[in-house]
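Of the protein chains in this complex, all but one are displayed in their positions.
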Amino acid sequence: MNTNIKDMGSGVMFLVIGLAFTWNTWRHLPLTTDGAIGPGSFPLGISLIVTGFGVGLIIKAMRTAPEGLTPISWRGLTLIVLSVLVFALFIERLGVLPALLASTFLAAIAPSDSNWKTAVIVTVALTAFCIGVFIYALGLPYPVIGPWLRLT
Amino acid sequence: MMKFDHKMSRRVFLAATALASAATLLPVSLGHAADWPSRPVTMVVPFGPGASNDIFTRQLSEVLSRDLGQPFVVENKPGAGGFTGSLAVSQATPDGYRFLELPNSVVAFGPIMGVQLDPLTDLTPIAILATSPGAMVVPADLPVNSVKEFIEYANNRSEDTFVGYVGVGATQHQMAEKFKTLTGVKLKSINYQSAAEGQTDLVAGRLQVLFSTIAGVLGQIQAGKLKVLAYTNDSYAPGSPPAPTMAEQGVEGMEGSQVWWGVFGPKGMPQDITDQMNAAINKALDDPAMVTVLTNAGAVPVKGSPADFVKAIKDEAEIVQEFVKLTGFQPKQGG
Partner (left out) sequence: MDILHNLILGFSTALTPENLFYCFAGVLLGTFIGVLPGLGPTATIAMLLPITYYLSPTASLIMLAGIYYGSQYGGSTTAILMNLPGEVSSSVTAIDGYQLARKGKAGTALAIAAIGSFIAGTFATFVIALAAMPLSDIALSFGSAEYFSLILLGIVISTTLAHGSMVRGMAMILTGMLFGLVGTDPETGMFRFTFGMIELSDGVETVAVALGIFGLSEILRNLEQNASTGAITTAKITSLMPSREDLKKSAGPIMRGSVLGAVMGVLPGGGSILSAFSSYALEKKLSRHPEQFGHGAIEGVAAPESANNAGAQTSFIPMLTLGIPPNALMALMAGALMIQGITPGPNVVYQQPELFWGLIASMWIGNAMLVILNLPLVGLWVSLLKIPYSIMLPAIVVFSTLGVYTVNNSGFDLYTLLFFGLAGYLFRRFDCEVAPFLIGFVLSGLLETHFRRALSFSSGNLDTFITHPISAGILAVAALVILLVAMPSVRKTREVAFADSED
């Protein structure tokens, strides 16, 4: 297809974001309240301009020379997303230690050419470092072992 | 079991930065009969660091750590005007190891913000800490010296007269609207997101009157840039500039409009721990450092039983209901 993917991609993103905010403003937010500017005017104005930029870039994409994109590393992407998610899910329930161990390990094996041995060493070292700095030195009030793992 | 010890880690940290002078941090056990508290206690402040209730809670925790022999650790859990942290505590196990410090805005969660959290049923009221009346503050060069003169001044001015307050639906907004309704004075409201913005506009003369607690404006009053026309009631801290009450100035019905701060436990706290914590807080309110921190921020320490606190909450709820009826304020859920 004779389109420029970078222009098309950014155009579509701006269009989607612009339309989403326009639609939401239109549905929920009054443009004026008691004669003064309401909560809707300012976002509506901006979201319409963003939508316009999106349309412009899409039109431009069809007129410019195609351009390639670097391939996405799906393995890396998935593991990094999991790494942050796991941390968010673990920290309040299982505690800082399990959260850090799991999250660091997932991030450490994200590169396609990572090896397990290094990943384990990095995980242990970084976890120890973070607990030392954040929990013991700075005294942040997070349980190292969370309520779900406590025996009592 | 809990592996970390905040007090300990802080001492290590202090040693590291060699702040050895803080020897007062050593816990002194007073030997309570019951075994509570037997491990560190978390005091949740549902706002960011720096707000007055954060400062109060940190000082209170310092005193409680010393008196009860276990570290009381402050945890800031800000978000949604205090709702996020409050909800988390309301759902916590009521074992006496997690408390919540809140100002009177807790009462406004339902009627003003439209979220579901009733301080009387979803939390356990433990003790009220302190109160601070609202102050009606004007620039020093405004040619009025009483509430009555102010009303005449505002009504006879050719241009608009502006009243400022911080926060939509918050205590100061309620005071401003109530004042407008009770006196019928012609004022246009300006809403601020932070006290600093309102104070700047007041000192600069863009605002003609501000409803505020006294703490933020004390310095400018002492420097002769602002003056207090009246307080909502007479329980203001020693050291605050003296002024009559609204009622003395002929505006009846604003006595209850004030800010208070109090400590809550999760829903369903056992009575004995509630009583012990209440006693500990009442005792802490005798501590000179605690008193200094409160009074220097324009707040008056208030002692009382959990039942007294419940009454204060009910009184506040009435004031909020009245405000809602008065202004037709509705919690509005946008998108």
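Should a chain be cited, it is by its letter among A and B, assigned in written order, with residues numbered from 1 in that chain.
The definition used in the following text is that a contact is a pair of C-beta atoms (placed from the backbone, for glycine too) under 8 Å apart; a residue touches a chain by one contact, two chains touch by 3 or more.
In this text the structure is predicted, and so the values were computed from the model without any measurement.
Considering the complete complex, identify which of B:95, B:149, B:197 or B:322 is in touch with the unshown chain.
Reading the full complex, the residue touching the unseen chain is B:197.
In the complete complex, which positions of chain A touch the hidden chain?
These residues touch the chain not displayed: 5-7, 9-10, 13-14, 17-18, 21, 24, 28-29, 33, 35-39, 42-43, 46-47, 49-50, 53-54, 56-57, 60, 64, 69-73, 76-77, 80-81, 83-85, 87-89, 91-92, 100, 103-105, 107-108, 110-114, 118-119, 122-123, 126, 130, 133-134, 138-140, 142.
List every residue of chain B that touches the chain not included in the displayed model.
Residues in contact with the chain left out: 10, 14, 17-19, 21-22, 24-25, 48-52, 54-55, 58-59, 61-62, 74-81, 83-84, 112-113, 115, 160, 162, 168-169, 188, 190-193, 196-197, 199-201, 203-204, 206, 215-216, 218-223, 225, 289, 292-293, 296-297, 331-335.
Following the convention adopted for this analysis, only the chains that are shown with their structure count from here on.
Which integer distance in Å separates the CA centroid of chain A from that of chain B?
Here chain A and chain B have centroids separated by 36 Å.
Considering the complex alone, what residue numbers of chain B touch chain A?
These residues of chain B touch chain A: 1-4, 6, 9-10, 12-13, 16, 42, 73-75, 334-335.
Provide the residue numbers of chain A that touch chain B in the complex, in ascending order.
24-25, 27-29, 39, 135-139, 141-145, 150-152
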